[in-house]
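A single protein chain has been omitted; all remaining protein chains appear in their positions.
Labels run A and B following the written order; every chain starts at residue 1.
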Amino acid sequence: MSSNQMTTIVPEQQTPSPGSGTPDRTAGRRDGHRKRELVAFLGPALGFYVAFMMVPLLGTFLISFTDWPGFSLDQIDWVGLDNFRELADDGVFWSAFRHNIFLLLGAIVLNTGLALVLALALDQHLRGSSFFRGVFLMPTVISLVVVALVFGLGLSPSLGFINPAFEAVGLGRFAGEWLGDPDRVLPMILLLDTWSSFGLYMFLLIARLIAIPKELREAAAIDGAGELRTIWYVILPLLRSTLTMVMLLIAINSLKMFELVYVMTSGGPNHASEVIATWGYFQGFTATRVGYGSATLVVLLVLTFILATIYVRKFRMQDDL
Amino acid sequence: MTRRASTRRLLSTSTAMLACGALLASCGLAGGDDSGGSGSDEVVFWHAFTAGAESGAIKSILDGFGEAQDSYTVKDRGIGNEEHFTVVRTGLAGGSPPDLVHYEGYQQTRDFAKAGQLLDLTDFWKEHEDKFILKESAVRACTSEGKIYCIPYTFHSGFQMYYNAELLEAEGVEPPQTFEDFTAAADTLKDAGLTPVSIGAKDGWPAEHWWMNFIVQRCGVAHVYDVIDDKGAKFTDECFLQAAEDLAGLAEAGYFPEGASSDDYGAAISVFASKKAGFMQTGSWYAAELLETPTEFEYGIVPFPRFEDAENTGDITGAVTHVFGIPADAENPDGAKALLEHMLTDESTATWAEAGLFSLVDGAVEQNGPEEVMPLWDAVLKAEASLPWLENELPPGVGEDAIYNGSAALVAGRMSPQEFVESIQAALDKARQGS
Partner (left out) sequence: MTSDTVSATDIEARDSGHSSRRMSMATVGKALLLYPIFLGLSVIILFPLVWMFYSSFKSNADIFADVFALPNSLYLDNYKQVFQLAGLGSFFRSSMIVSLVSVVGLLALSTTAAYAFAFMEFRGKTFLFLLFLLGLMVPPQALIISGYGWMTVLGILDTYWALIFTYFGWSAFGILVLRDAFEAVPREISDSAKVDGAGHWARFWYIVLPLARPSTATVAIFLFMWIWNDFLYPLVYLQSEERYTLPLGIMFLNGQYAPEWGLQMAGLTVATAVPLTVYYFLQKQFVRGLMAGALKG
């Protein structure tokens, strides 16, 4: 393998065709070898995954069919589908469900938009790009304790700076409660979620952008395409599969959203920002109904899984499988 | 740089990292066989005394135990408030509990005891009960089905009001004696453009405590227990509604800050400490904290002002807040008992009281308490009965859901008193159905 071959980069087709294209011709003769290789590549990850993710998950799944209060193993009683029947009539659960859907849709728009725009902007390689890239990662580094304090106090009408800021620019009529107002709290949670997580998605997109050969852009420029046209016709198609993946991650993360809501509002005021994960946590840990709390989280998981499966199939992330 | 060189570098770096990790892990740093267990001479003690007055006091009590005897060493683990319960419960359910555990009593005692997770301490209590005062409250916090499962240690009172003496003086307001005085004072402060009362209702309980301070006056402790024990009374009874209307009335009068339902306890403290508010109601623990972190201004404490027409004038709010139990699976129950004995010695209770904490051992506070907290303690001793925090006596779906959320909504003016009491009774009915 010469260095020439190594440095030859051929762009992907417009429609990405993931997976291995050409079947291995020597496959028939080396079936046993291939199996061993597959086990070596996939086995360790699968092993740890099954042992330390699936086994506890199975435990949670089983507990969801019991009325276990969570104090002693002797107290476990099988109650069949009772928890799930109760969930169907649980008003807080359904409003949490609606909140999750709102956050899901909002996060897909805001997070994808912001991450994509910033990734493309940082890809312009202006001076200081790598500095700003680092800055945009900060929300991941900062402890949620700080986030809760700064935004909790900052948004507070008694102590904060948001209302005075609105008043200072003549928008005093928008001042008011933020996290304490049932009508405003959910959009605030959405904004805070965007604040805290867009960096991840931006990084994933940048990592992919770095790998796009410069010649492609130059070729487009020579063809007379402007900057925006190059992005639209050359860059974005190459980002398609990564964007699909990023949107899947955003969807998953906003459906399982927990920590941010927990530290900012604990689901309040009066369940106005309750999401399924916080409700399940309240039931399981605070209300000592581990069975019911587990059932809540199992429903969340099943819901997410169904949505993800539809998405994965629809967007052909698996079209070669 | 060649490709191979860079790969080699990656390879060697990652090998080094893995080797380093494996080495550290295998040479004992990663723990190993003593998974949560303890030797026979080690007493494992889990508590939530991680900061403020409590943390210093518990440390010197534990040090004192080490000096007083040679048989046992204490291995203590302090865990912050919210997380403490998660850890205790997981530890109990998972079968590797500590030898001595601090928790909040009442409903928790009953939950733990019914699950067979606590050692019966009735005999231990009988041996020591003569030392205690406020025995009725103390026993109530630790009893499940006639047996006693824990040793009560600290009492916190909720029936007082902190005020900014300088602010009141500047506005020409006397510290209030009656509730009518208080509303008059609050009106004066409000007219002067100040926030009369600091409250952070976000987490529910600060608003609940206000409601409770009205309940003890409107209904009395006995009536509340008739509801808790299901003896025919209901949260929809007139006096509970009246107490809710009292609270809603304060909100309507504009005494609470605009951020009442956004702020948590810490923010409310900050509003009070930054001289933005005249009054704040909170527990006697704050008096102990003020000893450590004083305000920049002169503060004062008055008993919670009573309505002139209040039905009950002898009842207050306050609860046994720290209790100690020995898990049934504890490896060293004898060591735990020895530690408990030490915690009840005069020396230990004096240490506790000196930190401004209300020890339940007779005489400890009178002899050792700082003068700042003595008026609060006197009020506790004079009270006929005391109402513990409702969330400690009621199922979580009632206390930490309906009451927390409802009283916060009352303070924010987003729920009517009628809806409030009905939602609590509905939650209670539902919880009883379930069990």
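Basically, a residue touches a chain if its C-beta (ideal position, glycine included) is under 8 Å from a C-beta of that chain, and two chains touch if they have at least 3 such contacts.
Given the structure is predicted, the values throughout are model-derived calculations rather than measurements.
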From B:Pro152, B:Gly204, B:Gly283 or B:Pro327, residue that would touch the chain that is not displayed: B:Gly283
Given A:Ala88, A:Ile101 or A:Ala121, the one touching the chain that is not displayed: A:Ala121
Absent chain, residues of subunit B that touch it: 1-3, 5-7, 10, 14, 17-18, 20-22, 24-25, 29-36, 48-55, 75, 77-81, 83, 86-87, 90-91, 93-96, 265-266, 269-270, 273-275, 283, 285-286, 289, 292-296
Contacts of subunit A with the absent chain, listed as residue ranges: 1, 3, 5-12, 16, 18-24, 34, 37-38, 40-42, 44-46, 48-49, 51-60, 63, 70, 118, 121, 124-130, 132-147, 149-151, 153-154, 159, 161, 195, 200, 203-204, 206-208, 210-211, 213-216, 219, 227, 238, 241-242, 245, 248-249, 252, 255-256, 258, 277, 280-281, 284-285, 290, 294, 297, 300-301, 304-305, 308-309, 312, 318, 321
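Quick note on the criterion: only the chains that are shown with their structure count from here on.
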Subunit A-subunit B separation of Cα centroids, rounded to whole Å: 37
Residues of subunit A that touch subunit B when the two form their complex: 6, 69-75, 152-153, 155-160, 176-182, 265-266, 268-271, 282, 285-288
In the complex with subunit A, residue positions of subunit B that touch it: 3, 85-86, 89, 92-93, 95, 111-112, 114-117, 195, 198, 202-204, 257-264, 267, 270-271, 274, 276, 395-397, 400-401, 405-406, 408-409, 412, 414-415
